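A protein chain is absent from this complex, but the other protein chains hold their places.
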Amino acid sequence: MLGTGLLKGLGVTAKNFVGSYHDPERYTTIEYPEVKPKLPEAYRNFPFLVTENAMDPMGTLRCVACQICEKECPPQCIYIEKSKDKKPDASGKMQIYPAIFDIDTSVCMSCQICVEVCPFDAIKMDQVFEIATTDRYDALLLRREQLAKPNSYYQSIHPTEAAEVDGRLAADRKAAEEKAKAAAAAKAAAAKAAAAAPAAEAPKTPPPAA
Amino acid sequence: MSANDFSPLAPQAGSHVREVHDPLHGELLEVSMGPHHPSTHGVFRMIVTLDGERVMKLKPVFGYLHRNHEKIAENTTYLGSMPYTDRLDYLCSMTNNWAYAIAVEKLSGQPVPERAEYVRVILAEITRLLNHTCLAGFLMQDCGCSGTPLMYAFREREKILDLFESLSGSRMMCNYQRFGGCRVDPSADWLDGARKLTDNYGRFLDEFETLLTGNEIIMARTQGVGALSPELAINAGVTGPMLRATGVNYDLRKVDAYGVYSRFDFRVPLGAHGDVYDRYMIRVLEMRESIKILQQALATIPAGPIMDPKAKLRGFRPKAGEAYGRIEGPKGEIGFYLVSDGSPNPYRYRVRPPSFVNLTVLEDMCLGQTIADAVIILGSVDIVLGEVDR
Amino acid sequence: METPEQIRDRLLARFPGAEISVVANPAPAAQHSLLLGHAPAVEIARFLRDDPTLKLDQCSNVTGIDWPEKEIVETTKSTVPDPAGGPPKVVETKIKRIQPGYLEVVYHLYSIALGHGPVILRLRTGNRTDAVTVPSLTPVWRACEFQEREVFDLFGVVLTGHPDLRRILMWDAFKDFPMRRDYVAPDDYEWEPTPHGDVLEKAKRHYPVPPAAAPVAPAAQEAPKA
Partner (left out) sequence: MSDNPSAPTPGITQQERDELRRQGILLTSIQELYTWGSSHSVWPLNFGLACCAIEMIAASMAKFDIARFGSEVFRPSPRQADLLIVSGTVTKKMAPQVVRLWDQMPEPKYCIAMGACAISGGPFKQGYNVLKGIDRYIPVDIYIPGCPPRPEALLHGLVQLQEKIRGFKLTGPDAPRHLRADLPCDYPVPEFGAHDLEPPANPDVWKAPVLVRNEKA
């Protein structure tokens, strides 16, 4: 009968209208400014730099200014200048640090390639999206002071990923310590042997300078 | 008329070179629709010559979203172009990613682990659901059912986008696939979410079809409008649902059987008339087949690595050569043609855009129809300007 | 499907005197292509479309490639017998040679009827400046219509026999061919907060001239280099 399809269609809209009062499948509105969206853990917006110590963010940046992200960034929105001196990083090793690290968020396409190529787990993706502004130049060019966020923040936004990264870094650090310890022990043993050797076999050993 | 004696240069009905200077027609009116027009799906422009309401001539004008994807890709690394492919057809980033990954894998001979192939199939089919649902919504918007179908389509789209976001981190620009696999392994929870979506989607489709398919107004509005002959469709390079709506059985998932599509049991729906209604119905039926593929893929997805362990992320330099890789995207055959000279950047990077080529026959479909029909014919082609103009 | 060599042989038998050669593709995909001369290209294309064993009824992809002129250094090794009677010496001779540039149009053909492909056709122009014509294959496959216009627009290849050869993506008054490799983009690098490489070179043109006299400037520039 002509009109049956129409009536059936009206039935669907009526079902949706009534359903929007009781069925969460049909009423999907999020009252945004009052209710914040539940962002999934994987959500990414713009990059930030991880620091080990929230009290001294500039001193404990994981970034060593290797400039890999700058080269790999597809839209070329990262600018890094290496420091001329070295500073101890969180584990006390002397490292170059970024004297300038800027990200132009007016260009960034949130592609996460900087995160994927970073060998030091120093750059990660942030989840802040409420960044509308009236100033295009200064407000959207993030300096390293604005980019630096503590590791605890990283753990709070990407807990699974951060736990994995922390575990890996701890293992690396432990391995490095053991290596250093072994190297120190070997060095000490060698020095001991060397100290013992000249006394006994001094004539046989050629002078080191020769 | 067979395909063999078809000559587009001969003046005949449906040809783009037909002159419309007929003293009986009186004054013709030339209307420029677009680039700002509510029904052109973005910044597409058509210069339409009208006799009263009848379309006598229709010239598409492109380039209002020509953002130089190919030139930029030739100046970045192979990996760096992956996020740009998201922005080609911005409704279906996953299939764009896959087409590009397949082209690069052909170029470099990179194998892909089995689990990644399954994940790619799952994501591509979810993308097909997403694209076809939105297309149906937009098409109905063009027909004049303002609001309701599009609103329902976007409600379902949000559910799919939530899935994409929880997997890849972004709603639209997933940048998920890599040469030799995928970026992250979907968790068991994610796969459960995908199963739930698949199970519920059939119900949504039933409801959507009750609303639209049998509706007398829509049938009167779309049946017999913008018919396309299979001969012309083949000769003009039309692919995807538009080609199958004319009755040509050509689906790259069956023909090329790329990925692991040969393992799934699904049918290729075919149309009979090639009109707007058929193009709408083909998409609805394809969604039903996609659900079938999804159910099979989600039930049989194997465990294993998601990335080939030998795949390189940085410093990827394929040897000199060239390759053309293509897949069946939701809009048609999306292909990438890559020429490598051994450097980290492709020497030539070319996107074969499905909707751009499908627009070749827009004039042929619109001639003799009314201007209001031209709007829904364009809607049924399913264009996304990011891909048309690149 | 027949191999490109078989297709070439069959085409040569059908079109005696035509220039047809196979261009090998070293990539793992091994999609070799057929390089066609200009004269019977349209007829060859029509033959490929209508031939019952090939039936290449779909022209999927049309694109241009720019191959600018490049200098090739060929090293040839030759063994020169030592007149003194010792072991023969290996002498390397280097020949520099300018390989002329050309523009290329590539067609990817598939068969919907038989489900095979691709057969790849290549057409080359004489050079990149004044002999930039190739025959258009739009009379054979309508699919080429917009894509050939795009090749004309972005590469500047003039496709003779195309029914409507106008710019398609850029505006009509545009003069350049932007996909050519020697295209110079307009200078709009006033605000480049994150430049490096080429972009830095372009951005530098907009930097203010330092107010201090010349002797200071080199020192200031050298400092970061150190």
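Labels A, B and C are assigned to the chains in the order they are written; within every chain, residues are numbered from 1.
The rule is simple: contacts are C-beta pairs under 8 Å (C-beta built on N, C-alpha and C of every residue); 3 or more make two chains touch, one makes a residue touch a chain.
Keep in mind the model is a prediction, meaning the values are calculated, not measured.
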Query raised in the report: Where does the absent chain touch, in terms of which shown chains it meets?
Result: A, B, C
Query - Residue of A:M109, A:I123 or A:A162 touching the missing chain in the full complex - result: A:M109
Report task. Among B:M33, B:C143 or B:M173, choose the residue that contacts the chain missing from this document, as touch is defined above. Result -> B:M173
**Report entry** Absent-chain contact - pick from B:P60, B:P83 or B:G379
**Finding:** B:P83
Requested in this report: May I ask you to list the residues on subunit A that touch the chain which is not drawn?
Outcome: 28-33, 37, 45-46, 74-76, 79, 81-82, 104-110, 129-140
Query raised in the report: Which subunit B residues touch the hidden chain?
Result: 35-38, 42-43, 63-69, 71-72, 75, 83-84, 87, 90-91, 150-151, 154-155, 157-158, 171-173, 385-386, 389
Query raised in the report: Which positions on subunit C touch the chain that was left off?
Result: 169-176, 178, 183, 185-186, 188, 190-193, 195-196, 199-200, 203, 206-208, 221, 224-226
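Rule of thumb we're sticking to: only the chains that are shown with their structure count from here on.
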Report summary line: Check: interface with higher C-beta contact count, A-B vs B-C, is B-C
Query raised in the report: How big is the gap, in whole Å, between where the Cα atoms of subunit A centre and where those of subunit B centre?
Result: 35
Report summary line: Multi-partner residues in subunit B (2 or more other chains touched) are none
**Report entry** Set of subunit C residues in contact with two or more other chains
**Finding:** none
Query - Residue ranges of subunit A in contact with subunit B within the complex - result: 2-6, 8-9, 11-13, 15-16, 26, 28, 40-44, 68, 72-74, 109-113, 116-117, 125
Report task. Using the touch rule from the top, collect the residues of subunit C that touch subunit B in their complex. Result -> 25-29, 31, 49-50, 57-61, 63, 65, 106, 108, 112, 115, 118, 120, 138-139, 141-147, 163-164, 167-171, 178-179
**Report entry** Sites on subunit B touched by subunit A in the complex
**Finding:** 76-77, 79-84, 87, 148, 152, 155, 158, 162, 165-170, 173, 175, 183-184, 207, 210-219, 313-314
